[in-house]
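After this line comes subunit A, so read on.
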Amino acid sequence: MNTHSKLLAGLTSQVGRKILTGVTGFVLVLFVIGHLSGNLSLLKSDPNAFNGYARFLHSFGAFVYVIEVLLTLVILTHAYIGISIALRKKEARKQGYEMYRSKGGQSKQSISSRTMVYTGTILLIFLVIHIIQFRFGAGISAGYITTLNGEEARDLRRLVVEVFQNPGWVAFYVGVMILLGFHLRHGIWSMLQSLGAMRPRYTPVIYGIALILGILLAVGFLLLPIWLYIYGGAAV
Partner candidate 1 sequence: MTINLKVWRQEGPDKPGRLVPYIVEGVNPDMSFLEMFDLLNEVLILKGEEPIEFDSDCREGICGSCNMVVNGIPHGPQKGTAVCQLHMRHYKDGDSIVVEPWRATAFPLIRDLVVDRTAFDRIIAAGGYVSVNTGSAQDANNIAVEKERADRAFDFAACIGCGACVAACPNASAALFTSAKIAHLSLYPQGEPERNRRVVRMVEQMDKEGFGDCSNHGECEASCPKAISISGIALMRREYMKAMLSS
Partner candidate 2 sequence: MSENIITDPMLDSKAPSGKLEEKWSNFLNTTKLVNPNNKRKHTVLVVGTGLAGASAAASLAELGYNVRSFCIQDSPRRAHSIAAQGGINAAKNYPDDGDSVWRLFYDTIKGGDYRARESNVYRLAQISNSIIDQCVAQGVPFAREYGGLLANRSFGGAQVSRTFYARGQTGQQLLLGAYQAMERMIDAGKVTQFSRREMLDLVVVDGKARGIITRNLVTGELERHMGDAVLLCTGGYGNVYYLSTNAKNSNVTAAWRCHRRGAYFANPCFTQIHPTCIPVSGDYQSKLTLMSESLRNDGRVWVPKKPGDSRKPDQIPEEDRDYYLERKYPSFGNLVPRDVASRNAKEMVDHEKGVGETKMAVYLDFADAIKRVGEHVISERYGNLFEMYEKITGDDPYKVPMRIYPAVHYTMGGLWVDYNLMSTIPGLFVLGEANFSDHGANRLGASALMQGLADGYFVISHTLGNYIASTELPKVDTARPEFADAENESRARLTTLLSIKGEKTVTQFHQELGHIMWDYVGMARNREGLGHAMTEITRLREEFGRNLRVPGSPDTLNKNLEFAGRVADYMELGELMARDALQREESCGGHFREEYQTEEGEAQRDDEKFGYVAAWEYTGANQTPVVHKENLEFEFVKLTQRSYK
């Protein structure tokens, strides 16, 4: 085998697959952290704080597209492997238990760990809707225009605020964000273990941090639609 196909064979093995979910999961976690910190500017009294941030991101030109394509690949790879792991699991235990329980103790099994594929799949559906809704949603051509430093720019904030006037959307987002929290509760600990970053001494610490980070991210995200719904985007 040449080096190339060896590497490929390596990545498609059981451990290779885990390394890939870990890497993609890691990228996604970083993205989500970045995305949340950017989105928090929606809370600022200056409506253009958020629009400015969005414009800043888009000012990188072609590079943005490269990142977007890469991100799409990451999401698709992550989702594909995640789902295939879940399918393989059925194969690996064709006859199930009549009675099955977690032993507790050192176990990291939880609702969150057992439902990764469901929370993940919902996140996938969410992402499609979400990207159509915002990334490809109403822009300058539809009259969502604002002025930033004297230049015309997309008034993305208006779009976001409008969407979150609809209680249905708010509920949808809040629901998905809770599931995101669950996905990350196991996901953050898991990716570090998948990437081999774990040492026995750190395990309990990291496992705790995963819980806190999962909650923080979920709460951070779900505050946005609720806040925008209540205050209609008005500065407080």
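Going forward, a residue touches a chain if its C-beta (ideal position, glycine included) is under 8 Å from a C-beta of that chain, and two chains touch if they have at least 3 such contacts; residues count from 1.
How were these candidates chosen? In short, all candidates are chains of the complex that A comes from, given by their letters.
Quantities reported herein were computed from a predicted structural model and do not represent experimental measurements.
Asks: Touching subunit A in this complex is which of 1 or 2?
Replies: Contact with subunit A is made by candidate 1.
Asks: Quick check: in the complex, which residue numbers of subunit A touch candidate 1?
Replies: 3, 6-7, 10-11, 13-19, 85, 88-89, 91-109, 113-114, 116, 186, 189-190, 193-200, 203
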